[in-house]
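Below is one structure, written out as structure tokens; the observations come after it.
Shown here: the complex without one of its protein chains, the others still in place.
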Amino acid sequence: MKLAFIGSGNMGLPMARNLLRAGHQVTVYNRTRKHAEPLVQDGASLVDSAADAVCDAAAVITMLADDAAVEEAAQSFQPPLARGAIHVSMSTISVACAKRLAGQHAGRGQFYVAAPVFGRPVAAAAAQLWIVAAGPAEQIEKCRPVFDVLGRGLSVVGPDPWLANVIKLSGNFLIAAALESLGEAFALVRKSGGDAGQFLEIVNHALFNSKLYANYGGAVAQSHFEPAGFKLHLGFKDLRLAQEAAETAAVPMPLGGVLRDRFLAALARGEGDLDWSALARIASLHAGL
Amino acid sequence: MKLAFIGSGNMGLPMARNLLRAGHQVTVYNRTRKHAEPLVQDGASLVDSAADAVCDAAAVITMLADDAAVEEAAQSFQPPLARGAIHVSMSTISVACAKRLAGQHAGRGQFYVAAPVFGRPVAAAAAQLWIVAAGPAEQIEKCRPVFDVLGRGLSVVGPDPWLANVIKLSGNFLIAAALESLGEAFALVRKSGGDAGQFLEIVNHALFNSKLYANYGGAVAQSHFEPAGFKLHLGFKDLRLAQEAAETAAVPMPLGGVLRDRFLAALARGEGDLDWSALARIASLHAGL
Amino acid sequence: MKLAFIGSGNMGLPMARNLLRAGHQVTVYNRTRKHAEPLVQDGASLVDSAADAVCDAAAVITMLADDAAVEEAAQSFQPPLARGAIHVSMSTISVACAKRLAGQHAGRGQFYVAAPVFGRPVAAAAAQLWIVAAGPAEQIEKCRPVFDVLGRGLSVVGPDPWLANVIKLSGNFLIAAALESLGEAFALVRKSGGDAGQFLEIVNHALFNSKLYANYGGAVAQSHFEPAGFKLHLGFKDLRLAQEAAETAAVPMPLGGVLRDRFLAALARGEGDLDWSALARIASLHAGL
Partner (left out) sequence: MKLAFIGSGNMGLPMARNLLRAGHQVTVYNRTRKHAEPLVQDGASLVDSAADAVCDAAAVITMLADDAAVEEAAQSFQPPLARGAIHVSMSTISVACAKRLAGQHAGRGQFYVAAPVFGRPVAAAAAQLWIVAAGPAEQIEKCRPVFDVLGRGLSVVGPDPWLANVIKLSGNFLIAAALESLGEAFALVRKSGGDAGQFLEIVNHALFNSKLYANYGGAVAQSHFEPAGFKLHLGFKDLRLAQEAAETAAVPMPLGGVLRDRFLAALARGEGDLDWSALARIASLHAGL
């Protein structure tokens, strides 16, 4: 499958590499060309604009930082992109943005598939992402070989692309909620004379039995927030997008409000570049620890 | 080991049975004698008062509904209980109550070991409880054969008995927080056109990989709240005890406040006897679903 | 009217003095006798027990710190108090405590009138309290001459004494909520480059036109929390009583949860003896100011 790949950052680079190694023909564009250069040895063609990348591509994959970056890229490649070609939008973007993009592509006889992923750069490199895809069923099927190369699992959630974004954002909301709950429980245990690490071990053995709790909880128990696997300011961005989606759907989410304040308290402390699990430390700080 | 066992309710009955079947000599007292009678065929001696139960017991285990029940029982057996004997307090009670009991027993030359458990009646029957013990190390060691019979795991958290209660209450707080986070996410997904069950499957595969999320989340996704594994009004009791502990330790817990309001909203709807996972439905109701 | 007055603290002392100066015959008991001595020159008889105070009194007024103090006093004077005499309970106590006391007095053929007050010691001295009374209408009428001496206003809210306590606690809840709202707005204005004092002046001129906003807001804007007009730890006590009442009535109160956390954050900073308006400073602290 002839592919264009826009965005070779922390996530995009290993994803593009996996596609190349699996034998796909991939033309890559990244705003900072240097970051894409390591892909040349895997067979990538580098180009100097998003428009150049999509010429004669059956699908263009975007893996960029935020709404603005994806919309800017789409603006520049929508005309050259062929009728019938697919924009596979894998970034974590807003529901509103996904709706706009889907509409624009439809207007040009192109397809739009939303396919955000769960997983950090390490998982991207190991082809262990979990992909949540939504859009026209036939187009998703066409992309399946791509998804198979990139991840360990694929969930197809329906024909409305933006639903995939709702699910990605809601998943991140669940992680943030788990982080905050651990943060509050740790504060209580510690101020009561206990050890957060031992408490974590107990509840994970007795209750959750989840690597996610073990890994994130361990980081919080040890205040180990650097290097960041996922930066706190990006986590805040995702929370805001979840809140925007909740606003559109008129869904009160009180935990969302609590999380928002934790993020803001962390940002007020200048901690935006720490791992987002640092939001769980705020509970201890506010308890005077 | 010669044991007294006070309380043969949903949890106490299977626990006492396991002790009997493991060869321990157990004298049982339950306020409603009838509930204890099935234990006779396993070799239990039934008596008509807590005081009668503890005569010549090396340890007395209490497994009762709440602070009041444990304190009432302790009041009646503290004098007959021998010096050097151990009160193994396995109920989920308050930190304050644990402190009072520990003090009273110490004043009589008796020992107090707190050993609350994680696990529901099914786990109690299968000897799959997870026991969190705190108190004098030597006394906990003496109780180890008892704990080995009752559970699949034992965590010893230190010499202060009440710390075990803090940990038990904090663990339940984590579950309630996970429930609420699922409830809010489900409301968002559903009002955005998605399916809660599919969302749960995705996030559990992609993120948590936890039976607890699968089981509780499944119950919430299907609004399956009867029969109750753990009744909502008891879950509320535990949350209040966690809040009391947080008050004593001066720990702000905003998620605790959110959970409190969810419990109260459910109680205002007359749902105290449903399974406590029903608190996660409130998010959907308040979103107009 | 022959009166017994139990409790001559910050509030009770000026209240008893006003009653004496208005010509009432008042026998006073205070646990620390010395604090009651200034009342002798106004004509008070001092006695050494609550029981001694109530002999041949038509009504006994209690003005004490909390539930425990009122219950202890009532325990000791209920037998000597005459049948048909009235216990006028003016302290800020819990709804549950008011229910218990009303029941006990009824059982002895005595009357119980709840009459908590709005107003600080300065208002008590100036006879400017606002009294909220509930209980048997006839008995409240008998007490009217007393209330007229003590306050500038009387609201009778019905036959159930504890309703007066609900109203007192709910009033304090409104003040605390106003404090917190000012605290959050001040944090926003200040971090945006504005002046909290000027903002307060504007909103009070334009919107509230309320001395309470001016006075409390001014204290917060200037971080002027000493000497305490009403100590933060007492404000927290009242909030907890409001939350208890909300629990009994199954009323979710999310602002109550926010306030609880603010109080705990202040207590964790060791600020329990500051004026309770100090809870409004937490918003600024958590914003990094």
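A, B and C label the chains in the order they appear, each numbered from 1.
Rule of thumb we're sticking to: a contact is a pair of C-beta atoms (placed from the backbone, for glycine too) under 8 Å apart; a residue touches a chain by one contact, two chains touch by 3 or more.
Just so we're clear, the structure is a prediction, and the values are computed from it rather than from any experiment.
Contacts of the undrawn chain with the visible chains, over the full complex, involve A, B, C.
Looking at C:81, C:102 or C:178, the residue that reaches the missing chain in the full complex is C:178.
Among C:47, C:163 or C:221, only C:163 touches the chain that is left out of the view. Seen across the whole complex, the unshown chain contacts chain C at 95, 118-119, 130, 132, 153, 155, 157-158, 160, 162-163, 166-167, 170-171, 173-175, 177-178, 180-182, 184-185, 187-189, 191-195, 198-199, 201-203, 205-213, 242, 245-246, 248-256, 258, 261, 283, 286-288.
By the touch criterion stated above, the residues of chain B touching the omitted chain are 254, 261, 264-265, 268-269, 286-288. For chain A, the residues touching the chain absent from view are 240, 246-247, 250-254, 256-258, 260-262, 264-265, 267-268.
Here is the rule we use: only the chains that are shown with their structure count from here on.
In whole angstrom, the spacing between the mean C-alpha positions of chain A and chain B is 38. Centres computed as Cα averages put chain A at a distance of 53 Å from chain C. Touching two or more other chains at once are residues 254, 261, 264-265, 268 of chain C.
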